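Rather than the whole complex, this shows some of its chains in their spots.
Letters are used for the chains, namely A and B, taken in the order the chains are written, and counting of residues starts over at 1 for each.
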Amino acid sequence: MTQPRRAAAAPIPDTEVPAPSEMPSPGRMEAFSDGVFAIIITLLVLDLRVPRLTALHGTLGAALLDQWPTYVAFTLSFLQVGVVWSNHHTMFHYIFRTDHKLLAYNLLLLMAVAVLPFTTAVLSEYIRGDDAQRRLAAQIYSGALMAVGVAFNAIWQHPLNAHLVHPHSDQHRLYALRRHWLLIPVLYAAAFALAFVNVYVSVTMYIVLLLYYALPGPFVLRRVTAWQARKELAA
Amino acid sequence: MTQPRRAAAAPIPDTEVPAPSEMPSPGRMEAFSDGVFAIIITLLVLDLRVPRLTALHGTLGAALLDQWPTYVAFTLSFLQVGVVWSNHHTMFHYIFRTDHKLLAYNLLLLMAVAVLPFTTAVLSEYIRGDDAQRRLAAQIYSGALMAVGVAFNAIWQHPLNAHLVHPHSDQHRLYALRRHWLLIPVLYAAAFALAFVNVYVSVTMYIVLLLYYALPGPFVLRRVTAWQARKELAA
């Protein structure tokens, strides 16, 4: 009548396990986000299609080159999502407790990120279109990144207010990061508006912003501080 | 003749490693579930299609707006799966040992969740259809969420019975959560039945339930308790 497996489930001693905190560590939120990011970043690989040998008109090289907007879209989208992931990684490095609000904001961020491959593909297809198409494509692209930026700031502002960051974090860095990320929605709103004037200004901004946010943390700020420190030392 | 790599595999001292428990921690179950959730939540992004420039009739704006049921389906499905994930996250916060039954129930939950993007897409396509189509779509949608609800309750009831929850968990909260989740299949069964009367009542219920289960834990219960406590303090 003995059931060894059930027996093992007897209540374990009181001292062994602490009560679960009401504010769990962000481990599982990071794991879920990483899964979503991993899928989104590879999404446009699905658009790389091998032309069938039997259906080929002209050379293979020409057929492959003909798909160039797909390659551009894949590369841009991969880099753009990669940069968002890398900033998400920086952000959660300082967060060590979560609550329900943080979880909700993070889901909204993931939803905004999920449309980036789509908006990137629209832009890379219609940059070859007429003026109106080009402008609309740029504004859709700006809009998605504005939404990403707003969600980013919601995520980051909340832990600062609700004491969810590591208690020993460098406060200067936390607020430098806030300024750093606060600029994202502002700058993409500017790119949105500038698309009415000249789409190529907006596109240039996308590339500059992609590269800037690929740099570690508040890069410029860090360099300015270091330069001031050197100047003071020299004086 | 020496094989340094094999040597490292010699039996390690007895005291170093404890015997593996028959009831492992749910770490890997969570990781696998997170992977499945991550895929399911992004599934409808695949339906966002860029209209080809050369195949475009009319403006780009019109072509994109024409896809609106796809956008509605993506948004609803993302939020619905996100809410399920968030409740799964709450649930497993209290579970710290697993057994085979829990694993089986969890697989059934994941299978039910996996069809949510499909049932959501059916609903958002046929809400524009005739009465019979609209009703069937709503009932399919209700049915999938009833299945999700049943699996949720199977998962949660089992650890309560089999001592798989953290031994120091707040018992009141565990049972408040049980009541909270017990309502899911009941309410979606009601939505199923009401679709015979008026589909829009069911659809309103979906939105209310989506928002309600997006709130942390037993939100209303918590508020009622807090309100009673305040009243008692005032008396």
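By definition in this document, contacts are C-beta pairs under 8 Å (C-beta built on N, C-alpha and C of every residue); 3 or more make two chains touch, one makes a residue touch a chain.
Quick caveat: nothing in here was measured; it's all calculated off a predicted structure.
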item: Entire complex copy count, 2 subunits given; value: 4
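Here, only the chains that are shown with their structure count from here on.
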item: Superposition rotation for subunit A onto subunit B, Cα-based, multiple of 5°; value: 90
item: Interchain centroid distance [CA atoms averaged], subunit A/subunit B, Å; value: 24
item: Touching residues on subunit B, where the partner in the complex is subunit A; value: 21-23, 30-31, 34-35, 37-39, 41-42, 45-46, 48, 50, 52-53, 59-61, 64, 74-75, 78-79, 82, 85-86, 89, 92-94, 96-97, 99, 162-164, 166-170, 214-217
item: Subunit B contact footprint on subunit A (complex, rising order); value: 4-6, 8-12, 14, 16-20, 24, 28-29, 31-32, 35-36, 38-40, 43, 46, 99-100, 103-104, 107, 110-111, 114-115, 117-118, 121-122, 125-126, 128-129, 132-133, 136-137, 140
